[in-house]
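Excluded from the complex is one protein chain; the other protein chains are retained at their positions.
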Amino acid sequence: MTQAVQKVGKPFKRILLTGAAGGLGKVLRDRIKPWADVVRLSDVVDMGEAREGEEIVQCDLADKETVIKLLEGVDAVLHFGGVSTEKPFEPIMQANILGVANLYEALHKAGTKRVIFASSNHAIGYHRTTEMLDANSPTRPDSYYGLSKVFGEQMSRYYYDRFGIETVCVRIGSSFPEPANKRMMSTYLSYDDLTELLRCALFAPRVGHTIVYGMSDNDSVWWDNRLVAHLGFKPKDSSRTFAHLFPDSAEFPAPDDVTTIYQGGKFLLDGPQY
Amino acid sequence: MTQAVQKVGKPFKRILLTGAAGGLGKVLRDRIKPWADVVRLSDVVDMGEAREGEEIVQCDLADKETVIKLLEGVDAVLHFGGVSTEKPFEPIMQANILGVANLYEALHKAGTKRVIFASSNHAIGYHRTTEMLDANSPTRPDSYYGLSKVFGEQMSRYYYDRFGIETVCVRIGSSFPEPANKRMMSTYLSYDDLTELLRCALFAPRVGHTIVYGMSDNDSVWWDNRLVAHLGFKPKDSSRTFAHLFPDSAEFPAPDDVTTIYQGGKFLLDGPQY
Amino acid sequence: MTQAVQKVGKPFKRILLTGAAGGLGKVLRDRIKPWADVVRLSDVVDMGEAREGEEIVQCDLADKETVIKLLEGVDAVLHFGGVSTEKPFEPIMQANILGVANLYEALHKAGTKRVIFASSNHAIGYHRTTEMLDANSPTRPDSYYGLSKVFGEQMSRYYYDRFGIETVCVRIGSSFPEPANKRMMSTYLSYDDLTELLRCALFAPRVGHTIVYGMSDNDSVWWDNRLVAHLGFKPKDSSRTFAHLFPDSAEFPAPDDVTTIYQGGKFLLDGPQY
Amino acid sequence: MTQAVQKVGKPFKRILLTGAAGGLGKVLRDRIKPWADVVRLSDVVDMGEAREGEEIVQCDLADKETVIKLLEGVDAVLHFGGVSTEKPFEPIMQANILGVANLYEALHKAGTKRVIFASSNHAIGYHRTTEMLDANSPTRPDSYYGLSKVFGEQMSRYYYDRFGIETVCVRIGSSFPEPANKRMMSTYLSYDDLTELLRCALFAPRVGHTIVYGMSDNDSVWWDNRLVAHLGFKPKDSSRTFAHLFPDSAEFPAPDDVTTIYQGGKFLLDGPQY
Amino acid sequence: MTQAVQKVGKPFKRILLTGAAGGLGKVLRDRIKPWADVVRLSDVVDMGEAREGEEIVQCDLADKETVIKLLEGVDAVLHFGGVSTEKPFEPIMQANILGVANLYEALHKAGTKRVIFASSNHAIGYHRTTEMLDANSPTRPDSYYGLSKVFGEQMSRYYYDRFGIETVCVRIGSSFPEPANKRMMSTYLSYDDLTELLRCALFAPRVGHTIVYGMSDNDSVWWDNRLVAHLGFKPKDSSRTFAHLFPDSAEFPAPDDVTTIYQGGKFLLDGPQY
Partner (left out) sequence: MTQAVQKVGKPFKRILLTGAAGGLGKVLRDRIKPWADVVRLSDVVDMGEAREGEEIVQCDLADKETVIKLLEGVDAVLHFGGVSTEKPFEPIMQANILGVANLYEALHKAGTKRVIFASSNHAIGYHRTTEMLDANSPTRPDSYYGLSKVFGEQMSRYYYDRFGIETVCVRIGSSFPEPANKRMMSTYLSYDDLTELLRCALFAPRVGHTIVYGMSDNDSVWWDNRLVAHLGFKPKDSSRTFAHLFPDSAEFPAPDDVTTIYQGGKFLLDGPQY
C-alpha cells in the first residue's frame, strides 16, 4: 500500500478524442496533450495532417469495423463525436446511437478502461428552470438529440454494470467563449473549466459510472454536483463576468415562454413540430 | 361536469395491437376485442386472414411510411411489436429503436392519444434481487434488449412532455402459463392479470406518463406499484399457486450466481460476452 | 405498567361534534354515541330538541365567547363545523379560520386533549391525479375552502407543538351514499369507513399530530396512508361495489380536462375566475 | 430567440412596496428606486409627502376596495405590509390573512405578474436548531404571526397554481443592523443582502412559486437555499463580522432552553401562554 | 440455467439453533426440524438429552474456542442465544457482543453461508409510536440490550460486506401466545408467523444483508416491510384476534406516558435510571 511516485512521463499512452474537428474538439485538441504520449484524433470529416504527438483517423462512428480499429491501443476515450444539434431521427440514430454502440463494443475489445462521454443538458431539458437537479434526477430529453444522449448514458451504464468499464458522463451546459443569451448565464461552461472537468474525470482514482453537470461557478444554476464531489472538480470561472451583457433593464423572453419555463431552451422549438 | 352515461357500443373505435403474432400478441388477440369496434393487428410476419372485427396489416416497424399508414384511424395502441430477446445490437436497433421512433411519429400524426408500451423488467435487470424498485427507480438495462426498452420509455416520455400523448409503460415480468424457474416465482404475470393491467391502463381517466411493473400478486417481489395506484390495477392471480414446483428441498442457482444476484436473470448471460 | 381493564362505561365523558346539522354531522350523530356518556352537538343552525344522551348548543364558531363555553367539560372534539363548499373569502375566513382559532383557544382552556379535524382533499387538490400523496406531501389548496383547511391543519400543528394537544386531521375524500361521478371512484369514503376512521383516531393510544386520508379501500387511489398505520384504520368498503355505474364504455371528461388532471375535481372550476 | 437588449430606462414601470413605513420598509424605500420608474409606497400609517419618483397611498390592507385601487397599474409587488410581531389572533387575521387575500385578488385583477412576499422564519420556528431545512421542509409555525405567514405562502401558491402568478416567498431571518443576540448569528440578514435577494427575486427570468430563506453567508445556519439556486442569490455579508460580540466565554441561554432548542427563538415565549 | 429439481431429502444438512432453551428456542425446536437433517441445539444451560435428529451442545457464547467447535459442520444458523432482557452492561456485553463476535468468527471459519439473527424492536425503541419505520430507518436503541442488538446487526453487515456471508436480521416485536398489553397489539408476532418468517429467510434465493420486522398482520403497526418483499414473508395471523382483550372502554397508559410515546415500551423504564 505504499504509493511511491514511480511513473514517469505522461499519464496515458494514448487518448482518443472523437469529434476532434467539432467546436469543442478544436478547443480541446491542444489542451489534452499533456495527458498522453499520443493523442489520437478522429472525426467524420478530413482533419488534415497530424501534428507532433498526434494520430489522425477519419472515421464514421456508424461503421463498426472502422471503430474497432480506431480503438486499438487506446487507454482512454474522450467521446465528443456524433451529431450535436437537433436533426431528424435517422441521422441522429446512426451517429449517436449506433455510433455509441460501436464505440463501447470496440473499447471493450481494446481493453480501454476509462471513458469520458460528452452528454448534454438536453438529456434533462424538459425539467423546469425552477427545479434543482442532481446526478440522480430522472432524465427528461427535450429532442431526438437529447434522447440519443440519454441512450449513450445508459449504454455506458450497461458496460459499467457488465464489464466494469468506467465512464464519466458530462452533461455539458453551454460551452462557448461567452454566454450568447440570458439562459446561458445559468448553463455557461468556460473552456478552461471544461478542460479541468475532463482532467478530473480522467484522473480521479475511481469514477465508476458518474454523471456530472458541466457548468462553471455561475450565480444562477439549475444543477448541483454535490453528489459527485469525488471527482474533485472546482470550476474557476463564472458567467458573472458577463453579467453586464444582460442588464436587468433588458428585455428577455417572458416567464411563460417555453424557452424560459424549461431548461432545454430553444431546443424545445426544434424537432418534431407542435 | 355532469357525467351522463351517454356513449354506447365499445369504448374505442380502433385499437392497434403490434406484435400480434408474437407470444403475448396471440394471448391478447381475442381478449382485447371487447374494448374496440375494430382491432387492427400488425406483425412483421404473415398472420393469415382477419377474423370478424379485425384488420390485419403486415408491417415492418423500421419502415416509416408503412408505419404512418398503419396508425391511420387508430385511437389507442398496444405496442407489443419488435424484438423480445437478446440479439446483436443492429437488429434490435432496427426493430425496437427505429421502430418506436417511427411509431410515435406516426401516432402523433394520426392523433392517437393513448399508448400502452410493452416495456420489460430487463430495463432494470441490473438491480439486485434484494432491492425494492418503484416507478422512480433509475433504469439499469441488462442487455441490448433492455437498453432498447429504456429507449422506448424515454421516447414516450418525450412525446408526453412535448405533445401530451399519454403512455403507460408496462415493465412486464414473466408472462407465461406458469413460472418456468424459481426466479419467475417473483416475476410471474398471469395472462389474466396482464389483460386486466392493459384494461386499467387504457381506461384510467388520466395516465400522463406512467411506469408500472407487470406482475401478479406474488409473495416474493422486487417491485412496488404503490406510486401508480391511480391505474387501479389489482392483480387476482399469484405465483404461489405454483409453489409446489419449487420446494425448499430443491436445488437452485447459488446465492452468488449472477442470475440470483441480479433481477435480470439469465439475460445477464446473453449479450456481449464476458 | 400493568394494564388492568378497570374502566367501566363509555370511554369518554363528553364528546363535542361541531357541524352536527351538516351532511356528515347527521350521519355521525347516532354512530358516535357508543363512545361517550354525553354527545354535545353544535351547529350554527337550530337543531331542535336534544335526544337522550345529547346536549345541543347552537353556536357561531366565529363568536369566541360562545365557543369557549361550548368546550367546557369536553374530553374530545370531532370538528365538522364551518363552511364546506367554495365561497367568497370572507365568509370562509369567519367560519373556518376565525372559527378554528376560537376552537383551539377554547379547547386548550378546557383541557381537551384529543381533536379530530375534518380537513379535506381540497387541501391538496392542485396535485395531479397521476401523483401519489402521503401524509408528508406538500399542501396544494385548490380553493379558498382548501386554503382554510390547510390553515386548520397548521393551527392544530401549532397547538400540538406548543401544548401537546393531539389532533388527527382527516383529509376526507368524498363521503356520500355512493360515488356521484367517475372521480369519486378514487375518493369515495363510505359512511361506515368514515365512522371507523374516527373511532381509530379517537382511541389510538397516541396520535401526536397525524394527517390521514379519508378514503375507502378503492381500487384506483391517489393517496397512501402507509405512514399513519399507527391509527390501525382498515377500510372495509370500496367504490368497486359501484363500478357498474361507470362502465368503460361511458363517456367521461377528457384526460386533459382540468377536472381530470387535478385531484380537486370541480372545485377547480369554482372560486376566483380564470 | 435572439435576445436583443432593446429596452431602455428602468426595468419596471411601477413597483408597489407595502409596509413602507415599517422597519424594513424604510430600509428599502430608496434602495428599490433603480428598479422602477415609479415606486408606489403604502402603509396603514401616514407617510408624509412623496419624494421624486414615488407615489404614496395610505391603505388598510383589510379594506378590499382600497387594496384593489392600490394595485392599479402595478407591475410588481414587494409585500412587506401587515403585522410583524406576535399579537392576539384577530388583528393578525385582519392584517395578514384578510390583507393577503385582498392583495392577491387585487393584483390578479390588475394583471400584476411578479410578487415578493415577506414571509418569516416564524413559519418554520418549531423546527429544532439542530435540523437543516430547505424549501421543501414542512412548515412549523411558532405563533399566530407564523401561522399567518404560512397562510400567505399558501395563498400565493394557490394563485400560482390557478393563474400562473409568480411569487417568491422570502422567509426572512433577522434583518437588523447587527445581530442582537447569539441566535441571530445564525439568522442574520444584512440590509445589503436583503436588497440583493429582492433584486434576484424580481429579475430572475422565471421563479414560479419559490420559497427562499433570507439570510446572509453566516457560519452557523439552519437553512439551505440549495434548491432555489435558480434565483442566483449570493449573499456578500456574514454575521461572522460580529463574532466578537458573542465570545465563547459569554453566558447564553442553556442548551435546553426553549429559545435554544427551537429555531423560532423568543417567539416561543409569546402568543397563547403555557 | 435449467433448474431441475434434483435434490432429495431435507434442504440443509445441519442447522444450529442457539438459545435453544430460551422462550422462543423452545417454540422453535420442533418447528425447524423439517428444514435440516440434523438440528444442533445450543444453550448456556443444560438441555437434557437430544431427541432424534438433534445434537445438543451446552455452550457459553463468550468462550471463543467452544463456539468455534459449535459451528463445525453447520450450514445455517438461527441465532437466538444471549441475554434477552435489560441488564447491567457487562453481562450483556459478554453474551451479546463478545458472543456475536465469536459466532461470526466461528461461522466464517466453518464456511456457514446463511445466518438468521434474532434482533429486536429495542434496536429502534426510541422512535415514536407515531413514526413509520422501514429497513432503512436509523437505529435508536432504548437500552443496553437494544444497543447490543444494534451491534449484532452491524457485525453481520460487516461480515456480509467483507466475506459475503448472508444474514437476515429479524427485529422481533412481541412473540408470545397472545398480546399482554395494548402496546403488543402493534408488535405481536404469532409463533406460526415467526416460524414462517424464519423459513422465508432461510430459503429465499438471496438475502444479502436484510433487516426485517418480525410482526404479524396487525391492524395498527409502526413498521413496514415493504422494502424486503424479496423475502416473500406474508403473515397469516393478526393481533386483531385479541382485540376484545383491549376494548376502547378500558384504561391505558396516557398518551404522554413514556411507554406510549416511544416504540420500546417498558424497556424505557429499565436500564440506567433517570
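The chains carry the letters A, B, C, D and E, assigned in the order they are written, with residues numbered from 1 in each.
Methods note: a contact is a pair of C-beta atoms (placed from the backbone, for glycine too) under 8 Å apart; a residue touches a chain by one contact, two chains touch by 3 or more.
Note that the coordinates shown come from a computational prediction; the quantities given were computed from them, not determined experimentally.
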| item | value |
| --- | --- |
| Chains still shown that are in contact with the chain withheld from the display | A, D, E |
| Touch with the omitted chain, as defined above, among D:84, D:186 or D:216 | D:186 |
| Option touching the unshown chain, where A:23, A:164 or A:247 are the choices | A:164 |
| From D:51, D:128 or D:236, residue that would touch the chain that is not displayed | D:128 |
| Residues from chain E at the interface with the omitted partner, ascending | 89-90, 93, 97-98, 101, 105, 108, 126, 136, 138-144, 146-147, 150-151, 154-155, 157-158, 161-163, 268, 271-272, 274 |
| In chain A, positions touching the absent partner | 1-11, 35, 113-114, 164, 166, 199-200, 202-208, 210, 226-234 |
| Residues in chain D touching the chain absent from view | 128-130, 132, 181-183, 185-186, 218-222, 224, 226, 245-253, 255-256, 259-261, 265-266, 269 |
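To be clear about the criterion, only the chains that are shown with their structure count from here on.
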| item | value |
| --- | --- |
| Third chains touching both chain D and chain B | A, C |
| CA centroid of chain A to CA centroid of chain C, Å | 53 |
| Centre-of-Cα separation between chain D and chain C, whole angstrom | 33 |
| Distance between chain centroids, defined by C-alpha means - chain B, chain C (Å) | 40 |
| Of all residues in chain D, the ones touching two or more other chains | none |
| Overall pattern in which the protein chains touch one another (line/ring/star/complete/other) | other |
| Pairs of chains found to touch, sorted by chain label | A-B, A-D, B-C, B-E, C-D, C-E |
